[in-house]
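Heads up, one of the protein chains got dropped from this complex, but the rest are sitting where they should.
Order of writing sets the labels: A and B. Residues in every chain begin at 1.
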Amino acid sequence: MTEHASRTEVSTTTIDDDRAMTGAPLDSDAAGAMAVALAGGERTTGDGDQAHHVGTSVLRYGGADRVTGKQKFLSDLTFPDTAHVALVTLPVACATITDVRTAAAAVMPGVLTVMSAADLPQPMPRFGVSHQDRPVIADGQVRFHGEAVAAVVAETLDQAEAAARAVEVSYEETDGVFDLDQATAPDAALVVDPSARPADDEHRESNILETALYEWGDVATAAAQAHVVVENTYTFPMVTHFPIEPGGTVVTPTEDGGLEVHSPVQHPYLLQRTIATLLELPLAKVRVFAPDPGGAFGGKQTPKFEPLLAFLALKTGRTCRLVLSLEQTFQTMRRAGCRVVARTGFTADGCLVFHELECDYLIGAYADVAPRVMTKGSYVGAGPYRIPHVRTASRAVMSNTTPSTAFRGFGCPQVAWATESQLDAGARELGLDSLEIRRRNLIHRGEAFFRGPYEATADGDWHQSLEKAAELIGWDTPLPAGRGRGIAVAIKPGATSGLSQSLVRFLADGSAIAYAGTSDMGQGARTLWQQIVADELGTGLDKVTVVSGDTGVVPFDLQTSASRSTVFMGNAVLDACRDIRRRILSLYADSTGSEEDTLSEAPGLLVTPEGPLPLLEASRIALGSLGGEFVGQGIARMRGRKGHPLGGDAAFYEFNCTAIEVEVDLDTGELLLHKHISVSDVGTELNPTQVVSQDEGASIMGLGHSQMEQLLLDDRGLIRNLGALDYRIPTFKDVPIELVTHGIENHDGPGPYGSKGISEGALLCTAGALGAAASQATGVVIRDLPLTPERVWTALQQALDQTTT
Amino acid sequence: MTTQDSRHSVRNAAVVPDELNEVECTVNGARARFSVPPHRTLMDALRYQLDLTGTKTCCAEGECGACTVLVDGVGVNSCLMLAAEADGSTITTVEGLGLDTPSGLSDLQESFLEAGAVQCGFCIPGQVVAAEYLLRGNPSPTVEEIREGMSGNLCRCAGYQRIVAAVQMTARKRSHHD
Partner (left out) sequence: MRYYRPTTTAEAVAALAGEAGTARVLVGGTDLLVALRHRTVEPSLLVDIKRVRDLRPPIDVESRAITFGPTVTMSAVAADPTVREWFPSLAEAALVVGSVAIRNRASLIANSANGSPAADTAPPLVALDASVTIASTSGERTVRLRDFFLGSRRTLCGPGEMVTSLRVPRPADGSSSCFLRMTRRRGVDLATVSVAAVVERDGRATAGLGAVGPVTLLGGPTGPVALWSEAEVENMVDELLSPATPIEDVRAGQTYRAAMLRVLARRAVLCAAGRRDAREPIRLTQEGDS
């Protein structure tokens, strides 16, 4: 608790003095340029009684409704005349559907319609972000356990479920591929028939969907220069998001032939476009309402059942409601499992000579955003290090498993697990300390970690995080018996392109309404917009309302992902506030007959030759006796870069250093985490408590995939631990005895006041730190996650067997 | 490969509606009367018949705690209790906790906000009710006791440390008032 207090203290005492105040719209070619522009920008002026909310831990916007139960999540919303949807699924992962007989179900009480592929347009409408491969409902085949074959709409949920059980499906189970070995075998069953793939697709006769290759230097010849070479294979399990709100969707047909789609999505505008395209409706006739997601973590980015519900709503003319069970949620979202073969060379001093990675991501039955997870995750696969020779070859491999999608960390934790473990493998070979080998290889600000024409460099002083984590865990203090310590680092690219827009209305009484399309799924986005608007317009927090989650009234925002919102939407909101100030200045000059160039504006103020005027007073004078309001528009846009492997440079990088001290029960393999330190390079903490929340939450989520989480399949591809009983996530009792997070603030980010996105960093290298700590405590190295007691014990036994034989 | 047939047992698709059970109970201080089919859980009855949607549904099998309510003062998972069983009982949901205060928030609910314990908020009603139950039985719990007492309430945003802080903060507030 004391650590948290000291962190907050640090944050609040430094921000007011230091925060930069430009936050220009993101329209430059490179994020680096933005940070430079920010550093030279104007600084905030202390203006007497003007309250500063940015940089302080103001209470969460909408918090009161969340503690009283008033907050309406999707399943809490009521609609008149609602019909209920139940899905028909099969107890198989891979099958050809030969017949769907719906007649018996259709005549059951309350049933309005039963829909299967036969009832949809042909060819089957398909959707997807990178590949339009996902059918609205299973089209002649089931590709993964839980894929819906038919849907029933009835007056009550009980009736819909009863009728769903009466739908008869005849099917032939077919051979599927459920892991990387099966999926990449020469004679593997193919998830997608080659005829369904482009003729010029070189991988069409395999399960490989896409590949990526990042290469600089010459790995082959560099190997000869290395003093030590370590080669190992690492695996990262399939894990599922397990949002506490399982999710669902409600679709209402409107009288003008359009649709209202209610869904707790992260990307309402993507959903709007998807529905409009599939149903051949103008965007203006598809209105998406996005109630706040009850946890999303990437799993609620892309459309899933919304297209099906849209067809059902149009067919029945009724509001159709589908609320998923947690089990169904497991079957709609997961993180790609990954296998990384890594070969790494070091000099005798422990400096990296080369690093070679082959990363195979097991992405599942449909593409979703998995190809980008693969390309983006392995782009930083070599880590934030100075490596002259790198070769990273990655593949997105399809399988008959739940389609994988975005998940906090987006493909980076998988490869970071391998790269960080390789650093430790090298350190062990060389007799170096884990901290020391990172000190020698971690780049400094401006140094490249990705070389070549699309060079990418460190946009922070990352050594500060490394040293701070080492200090907080007491790296130099004696290690208690039976324990081990590990330290690891990792980076993740933030968003690389895209548009965020905001409108802010400054009303006649000094209150304001900000329209900002970011989905507030727990990160607290609305709180930040409230803080920014209050400071920039000089009004009270309680006078700022934020509107989001309605494509009918809120302007376009690309998406809520990649920890982009603080930077992109934050800048848009800031820009909108400044637009208001400029408009006030202009109209004030007009109304008072003064010259515009004698006036200037500042946060909350119009500065006149007679002195500063509070903005509200200036706006009243400007508007005159009939009053009115000012509307500001803000835009943050970052252009992509042609040819760039990610489509553009990242606006910022999340950098994290995690250090863990663990005790291992050698008889049982159980881990007891004594200390868990997470230090992130955050730019500026706009709301320190919210930063702490994100870092603690990500740390614990990282412990989930490091210690206990994994989707287990049987040999036919059925999920064996489908549901909360046997899929284990961390509980209160699994929190380390001491969990301390810290933010390094250099006010060097491209977001408002020098901020960066921060929501994913703390889980990027949890596994590496824990693995290294466990290795030190046990003397055995484990390269497969999660580090369950059984896996740790088994490794110990194998080591014992080897020493005794 | 042999063709298989997926239809589940025909018996499940019974067309005869279940007979209803009458339930009379006190919910958040008010009398409530409603009829339920026998299989309906208390969680669903609260949410869909009494419109008390603060009680949340996640796992629906007692593993997550999102549906925690007090029945006769005892913290239970309302997903694992039939609504029919609630006949004659006194139930407090999250909506009933701050009723007597001007702000509409109990000291515990305020502490959740002040401690930064709320992220997405979906688990929070269950957390608040579970914490209230914990504090009624143990007014000054240790960190270990809080972790034990709350371990049936999952938070995927993992605000666990903030929630522990909120419970401790409330305990301090209450001890000052005594």
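Just so it is clear, a contact is a pair of C-beta atoms (placed from the backbone, for glycine too) under 8 Å apart; a residue touches a chain by one contact, two chains touch by 3 or more.
Everything quoted here is computed from the prediction, not taken from an experiment.
K.L.:
Using the touch definition given at the top, which of the shown chains does the missing chain touch?
P.N.:
It touches the following shown chains in the full complex: A, B.
K.L.:
Can you work out which residue in B:Met81, B:Val94 or B:Ile163 touches the chain that's missing from view?
P.N.:
In the full complex, the listed residue that touches the missing chain is B:Met81.
K.L.:
Which positions on subunit B touch the chain that was left off?
P.N.:
So the residues of subunit B touching the unseen chain are 8-9, 11-12, 18-19, 21, 38-39, 41, 60-63, 65, 68, 74-77, 79-82, 84-85, 87, 130, 133-134, 148-149, 151-153.
K.L.:
Hey, which subunit A residues sit against the chain that's not shown?
P.N.:
Residue positions of subunit A that touch the missing chain: 667-668, 707-708, 712, 720-721, 725-726, 728, 730-734, 788-790, 793-794, 797.
Just so we're on the same page, only the chains that are shown with their structure count from here on.
K.L.:
How big is the gap, in whole Å, between where the Cα atoms of subunit A centre and where those of subunit B centre?
P.N.:
29
K.L.:
Considering only the defined contacts, which subunit B positions touch subunit A in the complex?
P.N.:
1-10, 12-15, 17, 37, 47, 51-61, 63-64, 66, 93-95, 97-98, 104-105, 109, 112-114, 116, 118-125, 128, 146-148, 150-165
K.L.:
Considering the complex alone, what residue numbers of subunit A touch subunit B?
P.N.:
It comes out as residues 1, 4, 57, 59-60, 62-73, 75-76, 78, 88, 90-92, 98, 104-105, 108-109, 149, 158, 162-163, 165-174, 241-246, 292-297, 323, 325-326, 521-524, 689-690, 692-693, 696-701, 723-725, 729-733, 735, 739.
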